[in-house]
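Missing here: one protein chain of the complex. Every other protein chain is in place.
Letters A, B and C name the chains as they come in the text, with residue numbers starting at 1 for each one.
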């Protein structure tokens, strides 16, 4: 537990898997998409990643148990697809640059060498002061610009996003490129929301087209609604939990379970 | 001294020991309980833990001496119990995630492998905006949910606490679980107090029931009173000590000795 | 990718090269000069430096691709000079003291041992509350004071700058001195601008005299103008991008490409 470790739950032979990475971040866009996929498809947990670079926290579970903060790899085998999907999500990203380099390197190595995968989708938010009434646009950045032709059937916008991609959504792509794997970072426009479900929906729809997997939007819309309600509730609660750090429970971190 | 080190003072054969962890944290609940146990029972210091991940401080002692900031393991052999109690307390927790992982790992390893223990109680505060007039509730989280039956004679509430447990109270439990030891984190409701003695009393009473060890509450109440008085005094003093960091003495850290 | 690494693109035999270091920093003076040199002369990328001590970011490229944040070494072979110029620039400096020591040590070692160089120019800003109407002065500090005679044909002011040089501009010089290479840190007066092009112009002119390489100032002035315009634009945009951190794109980092 002193080093970043990926523990594989079972040995599996995967069919040319793709990796979808949805972790906490700007607008929690990636995290929301990942949690939706988890609720929309049967999943199987295949590996867990722990790291001393994650925040020193433990999740209190509904059943009275606990779980160390970590990232988890889930297998999704959709009958519509010939390829397996591996979904990576979790409670946290590494908190320092050094930790980010270590964790994201391990993720790419694991996906390439242990799971035999060759294409990665990282999902995140693109922070603009967008008009919340408009539909959020989805921007894309690629390991190799030539890959853009593979996304012709989508509305992903290439070459218009500017600035920096922070954290796993960027570094996983950069390390993939260095290790000769391809990938795309898909970012939904987002603004001032901590949890932006409509940006997540936009990304999910483009992801759906990209991988050729139809997704029931009714379930998706329910989540948007639920989230909107919970966000409001949390905002109300939040005023009471200003204190941070130290030992003990922190209900200020009490997000709806599909965005943990 | 460059690495986290546990120095054992004497070799002992303990009787199926339990570990009680009370360190500084939210409301200083765990720390207060630990200091009360130290004053309520004869104790024997059996080991000291030093770490470069603790704050770079030295405690000024009443006798004019000094002590490096650290954690200490005390042995309590209560005649009412067939098992030995090992109490862990100290001035600090590690300040970084990496430090927290290292220190708490070592604590669990030491307790399991050197002391031969198999059950851990970590104590802390649960941060809510509670009505200070109500008696603080005590919440519990377990390494395994099935353990809840062992706490039927208590008023510990399982499965209702939400969010994250920060620091040693959480990580020690998580590492215990990974290393196949059982444990519970007991958290007393607390709010805006830096030192919440009534929350600590609530936790102490549940701990007393849990381990089957009667504890004289008069002494406990005296501490609550004394703390309340000292807290007021400290609040008065505090206005004068805004400056932080650097070399030299810092009476701003001058807590009553039973909560150091 | 877990350690600071310099990847050499091609093996070259350089002619007694000098190193010019222009990285982001106070007023972005060094960075601006470096980007101007890149636009004023044909360059050849000869090496890339990556480090886990840089911010955990990826640059979104105009062509829809990405680039891991890093530093790059460019070769400039000006026909007016008998010596080769190696220019070091990039998006970032290391964010911790430990990272700064590691990265800057590697830079000096690489320049001395792999490129066979023996003189280093580091460029930066000197933070004063200067009257923006006055021409910015240029201050110099040397690895050895005797070297000042080599700069007699310039207006660089020696022995009048006070205080500390932060980051690469200082550490590279200090490590050069320890490794028996000579060098100068040239600092242009700057004040409250994030991107101070006129301070950069002042430094560039002194650099030009120092190395004996004439530089077309028209191009330079265009950059000053463009920058001024872009800075204004950025200031306008900036109000919309207060949120920081997390995963995803951050157009708040959207500087004009010649100062990235």
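The working rule: a contact is a pair of C-beta atoms (placed from the backbone, for glycine too) under 8 Å apart; a residue touches a chain by one contact, two chains touch by 3 or more.
Everything quoted here is computed from the prediction, not taken from an experiment.
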Seminar exercise, completed: Omitted chain touches shown chains B, C
Exercise. Pick from C:115, C:187 or C:202: which residue touches the chain that isn't shown?
Worked result: C:187
For this session: Among C:57, C:141 or C:198, choose the residue that contacts the chain missing from this document, as touch is defined above.
Result: C:141
Exercise. Since one chain has been left out of the picture, which residues of chain B touch it in the full complex?
Worked result: 1-2, 52-69, 95, 99, 240-241, 243, 245-254
Seminar exercise, completed: Residue positions on chain C contacting the omitted chain are 23-27, 29-30, 93-94, 97-98, 100-102, 105, 122, 124-129, 139-145, 148, 158-159, 161-171, 173-175, 177-178, 185, 187, 190, 192
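Keep in mind that, in the parts below, only the chains that are shown with their structure count from here on.
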Exercise. So that we know how the chains sit together, what is the shape of their touch graph: line, ring, star, complete or other?
Worked result: line
For this session: Count the residue numbers both chain A and chain B use at their shared interface, divide by all numbers used there, and answer same if that is over half, different if under half.
Result: different
Seminar exercise, completed: Cα centre of chain A to Cα centre of chain B, whole Å, reads 36
For this session: Just give me the whole-number Å value for how far the CA centre of chain B lies from that of chain C.
Result: 51
Seminar exercise, completed: Listed in rising order, chain C residues that touch 2 or more other chains are none
